[in-house]
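Every protein chain of the complex appears in place save one, which is left out.
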Amino acid sequence: MGLANRTSPSAADYAQYPERFNNWGRWGEADELGTLNHITGDVRRNAAALVQEGRAVSMARPIQTQPGPANPWPAHHLVGMPHARGAGDYLAMFLHSFVDTHIDGLSHIAGPNGLAWNGKRLGENGMPIEHSGTVDFWRDGIVTRGVLYDVPRFRGTDFVASGEPVHGWELQDVADAQGVVPQSGDAVIIRSGHDPYWAATGRPPGFESVAGVHVSALEFLHDTEASVLVWDFQDAPSHDQGLPNPHGSEIPIALHVHAIALPHMGLPLVDNANLEDIAVACAELGRWAFQVVVAPLIIPGATGSPVNPLAIL
Amino acid sequence: MGLANRTSPSAADYAQYPERFNNWGRWGEADELGTLNHITGDVRRNAAALVQEGRAVSMARPIQTQPGPANPWPAHHLVGMPHARGAGDYLAMFLHSFVDTHIDGLSHIAGPNGLAWNGKRLGENGMPIEHSGTVDFWRDGIVTRGVLYDVPRFRGTDFVASGEPVHGWELQDVADAQGVVPQSGDAVIIRSGHDPYWAATGRPPGFESVAGVHVSALEFLHDTEASVLVWDFQDAPSHDQGLPNPHGSEIPIALHVHAIALPHMGLPLVDNANLEDIAVACAELGRWAFQVVVAPLIIPGATGSPVNPLAIL
Amino acid sequence: MGLANRTSPSAADYAQYPERFNNWGRWGEADELGTLNHITGDVRRNAAALVQEGRAVSMARPIQTQPGPANPWPAHHLVGMPHARGAGDYLAMFLHSFVDTHIDGLSHIAGPNGLAWNGKRLGENGMPIEHSGTVDFWRDGIVTRGVLYDVPRFRGTDFVASGEPVHGWELQDVADAQGVVPQSGDAVIIRSGHDPYWAATGRPPGFESVAGVHVSALEFLHDTEASVLVWDFQDAPSHDQGLPNPHGSEIPIALHVHAIALPHMGLPLVDNANLEDIAVACAELGRWAFQVVVAPLIIPGATGSPVNPLAIL
Partner (left out) sequence: MGLANRTSPSAADYAQYPERFNNWGRWGEADELGTLNHITGDVRRNAAALVQEGRAVSMARPIQTQPGPANPWPAHHLVGMPHARGAGDYLAMFLHSFVDTHIDGLSHIAGPNGLAWNGKRLGENGMPIEHSGTVDFWRDGIVTRGVLYDVPRFRGTDFVASGEPVHGWELQDVADAQGVVPQSGDAVIIRSGHDPYWAATGRPPGFESVAGVHVSALEFLHDTEASVLVWDFQDAPSHDQGLPNPHGSEIPIALHVHAIALPHMGLPLVDNANLEDIAVACAELGRWAFQVVVAPLIIPGATGSPVNPLAIL
């Protein structure tokens, strides 16, 4: 089963994922970095060596201040309350929207056993009782090698279509085709082609991914020791997973990958990335590995932060 | 006068600064990068080559959610509205506080002639009429060489004391002492020792810097072609500038450096940085130059953004 | 011209309104109540005598937390951050939305001469330099007689249609038909039938009223000494006013009534009322006058407040 024979996990297989891909205790009881532990000094130094053209590319979308199907409560941004030739700004926003680029802290989602990353027990408000799993532990940022897995380019399509989710073994195929060897500590950046998808369908997105990444990718992420997952589409929907919703009726949106990555693997996720510019840059330069920097705001006790992840080539 | 003979500008000299250090039109009429134009591909590549230990250090303070003398309206952060084992977050904040680390867009402050960066005219709300001077133009971030100017270390004190502002010629002295040659495109990072200051005085800060950087530093920044200024104390107060408040009674706080840097030079500022950790790291490694990454959020039309600037050594 | 001969004002007539209906100085230089001065102790006592059935009816819409054409930035409301069996709430909203029921303070809009109510000069931020024109002056609320002018009922239609705005003389006709004599201090409550309109058209509203009240009503409000205007549609659009937009291109929405009522008459406005329930109650009881209570929140320095105006019959 799995990557080796290119088959999707059964429901029974998936039920083993919390144990199979578990990293609790791997870096100590008090660990707050999760798979970011894969990023060593060597990893960072080698990543910096990939800066050859000296070119920086954003992988974020603008913060959305207009409503849309996936954005019923857009950010409130006020500017221009003039006082003596100076303008002030105010920003009020939900940090886990379905449109704004943000990083998920490890305590954003707990496991089915009611425990968060590293086995931390939840309090009444759904957060770990002790200070744990929040983005302020990542104050020194995520600086590592990033590899863009440009799936539509590999497939020769404009985007990942519904019914054809991104599988773990396909990521290996993409790496091979792009001439990249996955390394421990990589930021795995999976492009499904969010923008071309919507351009083609002409409809803005709703809450659930219409296409995206299959849970079979978790084995790839685990085995290759990815440090963080950056994606433009998120978890493939339930009908493409072929698996029941891990949150049952409690969350109507399929979060099959989230449900394993955050609480069990301790793998941070950067949701709602914009991977169009970096895809163009990589194709132009003929290389798909570069330095990546993600700098979460230090929001004490927050389970997420808006970010503008940069690729530096 | 000036750097050469180590003298502060007179009021008449300072009145010439908007012309003397003006960069309007230098990079075209439509330019939105200002002094970030000094950051070339070579600059970025050379900066990456400074990553030797593979160590990343935050230069941000935590977002302050508690009130204080300089923070009467602390950020509102809500977390833990549980739904099916997942926590949400909400954040509402002023972007130009006196405590949170943020970058100033070029249109945050206009010049005395009522024009903003690159000569853009202001509309009724105090913002440029055309879309200009806002942080969304910096979506690809600021990636360059950073040089820490550790002034207290140079002086053999714990912090820059009131009455002894940081002058432009002292920055050159610090560079010499640290063995660094200022280069075009540098992020100039001036440490005054904000935290030790408050530890020593036992009182939290009010709105105005109690000490900080003198306008004589502008000549240094201009001549060395700095791309961005990062600082923990901001503009030295009026009595240390020896100059009248450029905003008269309209803004009670001295912003002598801001008033030239933003609208006339087009030099972005990163206010309220935390430079304690990087000072320790530099002293430990015996070097004061490193790769710097600042990634503003892409907030359309905003004159500022919270940031977590990273030093990578 | 005017009410007497049932003709609309010409552009030249309307240009005289700021003078003709001006109340500056009428109640002293320091006055902050405007036409609320018409509400005397007698008025309040007589209004209370109208409470006969002992029935209270809201004239507010729910605060809209969902987006719509006239509500691109819906209020952010968070609830249920549990702690020990108790739920907290957070609310963030624009106070002058086009959907939520709110009262306009007198300084919400200034006159074309750049002066606000009672001739107060504006500062740089568009607010009077001295504390003036804000809702905190109305801390003791608005308690008076309310008269519902149910225009669709009078017309025998479901709603006021585009092209047929509510004129001042028609208000007198409605009063006659309803058997009410307008009195000094009245809250004039003009129902255009907002809800039936949208039910009929099937489309939610955009920013501008599609129908509503003509400026000819200002003469009626002035002559009858109305204290406050409560309405479900607001100013009729420009093409129904037959007058150029008083704000030119600066505000794309027609605010012909606002532009006279607030700065010149000192007449508070309660925008976006919900008059369906009170219309039913009045028709049922066969009377259109009742006690009205509007209690603005005491928001220091605010030009508006959300309110839930009550009719008590």
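Each chain carries a letter (A, B and C) given by its place in the written order, and its residues are counted from 1.
Basically, contacts are C-beta pairs under 8 Å (C-beta built on N, C-alpha and C of every residue); 3 or more make two chains touch, one makes a residue touch a chain.
The shown structure was predicted, so the numbers you read here are calculated from the model rather than taken from an experiment.
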Visible chains in contact with the missing one: A, B, C
Among C:25, C:69 or C:88, the residue in touch with the chain that has been omitted: C:88
Which residue of C:70, C:161 or C:298 touches the chain not shown here: C:298
Options B:67, B:179 or B:204, residue touching the unrepresented chain: B:67
For chain B, residues in touch with the removed chain: 65-67, 72-74, 76, 81-84, 92, 94, 124-125
Absent chain, residues of chain C that touch it: 40-45, 47-49, 51-58, 60-63, 65, 76-77, 79-96, 107-112, 114, 122, 125-127, 136, 139-141, 143, 247-248, 250-251, 291, 293, 295-304, 306-310, 312
Interface with the unshown chain - residue positions in chain A: 76, 78-82, 90, 92, 124, 126, 250
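Keep this in mind: only the chains that are shown with their structure count from here on.
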Same-residue or different-residue interface between chain A and chain B, half as cut-off: same
Chain centre separation (chain B, chain C; CA means) in Å: 47
Chain A-chain B separation of Cα centroids, rounded to whole Å: 31
Of all residues in chain C, the ones touching two or more other chains: 76, 81-82, 92, 124-125
